[in-house]
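This is the structure I want to talk about, given as structure tokens.
A single protein chain has been omitted from the complex, and every remaining protein chain is retained in its original position.
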Amino acid sequence: MTQSAQDPGFHGVFPYLVSPVDAQGRVLDAVLGRLVEHLVAAGVHGLTPLGSTGEFAYLDWAQRRRVVEVVLEAARGCERHVPVVAGVAATTNAEAARQTAEFAAMGVDGILAILEAYFPLNEDGVVAYFTAIAEASDKPVVLYTNPTFQRSDLTLPAIRRLAALPTVRYLKDASPNTGRLLSILNAVGDRLRVFSASAHIPAAVMLIGGVGWMAGPACVVPTLSVRLYELCREGVWDEAMALQRRLWRLNEAFAQYNLAACIKGALELQGFPVGPPLPPQAPLSEAGRAEVRAVLEALGAL
Amino acid sequence: MTQSAQDPGFHGVFPYLVSPVDAQGRVLDAVLGRLVEHLVAAGVHGLTPLGSTGEFAYLDWAQRRRVVEVVLEAARGCERHVPVVAGVAATTNAEAARQTAEFAAMGVDGILAILEAYFPLNEDGVVAYFTAIAEASDKPVVLYTNPTFQRSDLTLPAIRRLAALPTVRYLKDASPNTGRLLSILNAVGDRLRVFSASAHIPAAVMLIGGVGWMAGPACVVPTLSVRLYELCREGVWDEAMALQRRLWRLNEAFAQYNLAACIKGALELQGFPVGPPLPPQAPLSEAGRAEVRAVLEALGAL
Amino acid sequence: MTQSAQDPGFHGVFPYLVSPVDAQGRVLDAVLGRLVEHLVAAGVHGLTPLGSTGEFAYLDWAQRRRVVEVVLEAARGCERHVPVVAGVAATTNAEAARQTAEFAAMGVDGILAILEAYFPLNEDGVVAYFTAIAEASDKPVVLYTNPTFQRSDLTLPAIRRLAALPTVRYLKDASPNTGRLLSILNAVGDRLRVFSASAHIPAAVMLIGGVGWMAGPACVVPTLSVRLYELCREGVWDEAMALQRRLWRLNEAFAQYNLAACIKGALELQGFPVGPPLPPQAPLSEAGRAEVRAVLEALGAL
Partner (left out) sequence: MTQSAQDPGFHGVFPYLVSPVDAQGRVLDAVLGRLVEHLVAAGVHGLTPLGSTGEFAYLDWAQRRRVVEVVLEAARGCERHVPVVAGVAATTNAEAARQTAEFAAMGVDGILAILEAYFPLNEDGVVAYFTAIAEASDKPVVLYTNPTFQRSDLTLPAIRRLAALPTVRYLKDASPNTGRLLSILNAVGDRLRVFSASAHIPAAVMLIGGVGWMAGPACVVPTLSVRLYELCREGVWDEAMALQRRLWRLNEAFAQYNLAACIKGALELQGFPVGPPLPPQAPLSEAGRAEVRAVLEALGAL
């Protein structure tokens, strides 16, 4: 129930990390740690384990905990400090609060709050769930909404109510509806900062007032992503759009395939043996691998 | 990997049991045991813990395991033996197989196989998941499909492939599309037996060749449900439909509200203190309680 | 604004007629007339031009008018009189009332009322539209609802309000949700009689209280359809279901393809040169034709 009024100032490029797990279900510490070091060295502004790309929905608690542990440890070993924002996802308030408290105790810098629902929830239920997370620690919370893969959505009135909580400071919207972000900014832009997702055009979200993006593709093109962020921040829009147009081909490729399979497949091409996604998810197909390889080559990322 | 060609002959009324859990997350053994005894005494033909109504999606493994344990124990104490078919639900093959093996070791009579998906799956992925369950024990498997609340559906080709596995013997379809059941029966009716769900009219499913129903409402009107089943079996369709018409009002009421909240609310009215559904799900509203009470009174079930 | 309390007693098998139109847009009178005579001779209980299968959405008013004219004329020439229920479809109240009045003046026996919507409508708008039709003539009205292809649906409260109008006497539901029909019968079964559509299992709808079906497939298997209807009426359910199971393969085939293309393709195979559906709709594919041919052969309908 503690509260913080301090603004951690999260901004910039937060890659959604993959969760490398072997056939026996063991987290592959070494490659995950190496990926973290590589991304931090490339200049990313933060790290987000256990997002959609991180297959949170396919991991049990021990696996999730271990992923965050490895990421925190590797991040602490880097010269430059970047915040780690870990995904909390559950169907009940109690479990969500428990996960939050445990991650906070482990030292994460923020919580990415994800709602899993089976039966539909009304607005009060949605607000109660996120409130349970917001009150379970003093870490800043990023509200996550993804109407494509989730059964419940955060309506504008629900967002307004949640924005009044002291720890709720950010929002990441994974719908492709960019206009909705402007409506959110118009309504609660003085309270919440908005991150883009891979379904939006990051440069467009920066133009309308976003502070960065949390997305899987940034895992495989961290340097170019950081460059795009800087161009947007400096308001050099022509150059930003030229780069954005090239990078967008990566988002197009990823939108065609299972997100986790894609990023894992791309990382394998780049020399990170992170393995396939957890079955029954299929690994990236031959055609998919060829397409991703072509896009990465065109971007100089291979 | 063991296999069984024996037909357990599941048929009739299998109530979906609720999962009574207190605010600290403890399974309420006493009331759950009493409900089991009550239903068996009323003549039901089987028991199904951990279906949708059983809030499987809101319980952790320890809670799920305890629910099944209590049901098995109470069922064993009854004079008449009825089979217990427990719900297995996961996102990965590995976890689904693990749950199945553990339930089998505990002595369940069958597995209700539920697929939880986050990213969409292709047919091969769907088949791989259910195959993992089918091969994890020699217990007969009931394929469960619910396009309303789940992200993946069992297509007819997938059902055909799964029906070839020796342990896959039953299917329960929770869509409201009754014609689909006839297509399934036309395609694999020699291999799979079909159970109705609360979204179908049980008498209509019996007419087209179904063998019974697995549904939450049967928890609160077990005697009338068994009577309806018998009338259908005897082919006394006029009488069956007269009773079905009266019972349907219960399904209508339940369709309006969160299923778990409704059945739990109805059981509370009947003297079973099973408590509310797990938050953030809301308990049955005042209006809902009044409507359920009226329906139960009209059916002589209060 | 005239009103009729007389019950025309529509019941049985009403084939949805196709609309044969040549490449210049002319209605092919001869083949349409011959189809009508063939169906009446086969024993159907009524005729329904301008349903979905009749491509109402692809015809202008002159074509629609001509189709109804030809059907009326051919029906009048038959020894046995069967009612003609013509489809009225529009986006505005004014146009729907105009079509209704014109069809009534031409001598149709009933109106199949179809709502075309572009922007979503609230319940009052839906009720206003169907009321405009109901009050435009004294012909009995069949409410038509098809959530799959239409943007607006008839809710139960809307149906209740419309059932109070003297000319609104029937309902045809083209959703695959058979339970919804029982809810409608429970609510307004004393006022409205219910027809099945091809997405429902006709025998199941007869069991729960339906009075027949309006469907495209009846165009190509009229004799067997009438036989099925009689078996249901006599309550010989075992025989009815044996026949229903065979006929269902036709509905399965039709559900896979554009409905109009399918029925037109099947009629061509049977010697009725009704032509393809209006472009850009594609004619029945080679694979589709082979499948339809196999099904018709198995039914002795070729």
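Labels A, B and C are assigned to the chains in the order they are written; within every chain, residues are numbered from 1.
Keep in mind that, in the parts below, contacts are C-beta pairs under 8 Å (C-beta built on N, C-alpha and C of every residue); 3 or more make two chains touch, one makes a residue touch a chain.
Remember, predicted model here, so these are calculated numbers, not experimental data.
Considering the whole complex, the hidden chain is in touch with A, C. Within the complete assembly, C:E95 is the residue of C:E37, C:E69, C:E95 or C:E239 that touches the hidden chain.
Of C:G43, C:G107 or C:G125, it is C:G125 that touches the chain left out of the display.
The omitted chain makes contact with just one of the residues A:V188, A:A203 or A:A282: A:A203.
Contact with the omitted chain, checked across A:L35, A:V71, A:V226 or A:M241, is made by A:M241. By the touch criterion stated above, the residues of chain C touching the omitted chain are 25, 52, 55, 57-58, 60, 91-95, 116, 118-122, 124-126, 128-129, 132, 149, 151, 258-260, 278-282.
Residues 176-180, 182-183, 185-186, 199-201, 203-204, 207-209, 235, 237-238, 241, 244-245, 248-249, 251-252 of chain A touch the missing chain (whole complex, contact as defined above).
By our rule, only the chains that are shown with their structure count from here on.
Averaging C-alpha coordinates per chain and comparing to chain C, the farthest chain turns out to be A. Put simply, the C-alpha centre of chain A and that of chain C have 51 angstrom between them. Inter-chain spacing, taken between the CA centroids of chain B and chain C, is 37 Å.
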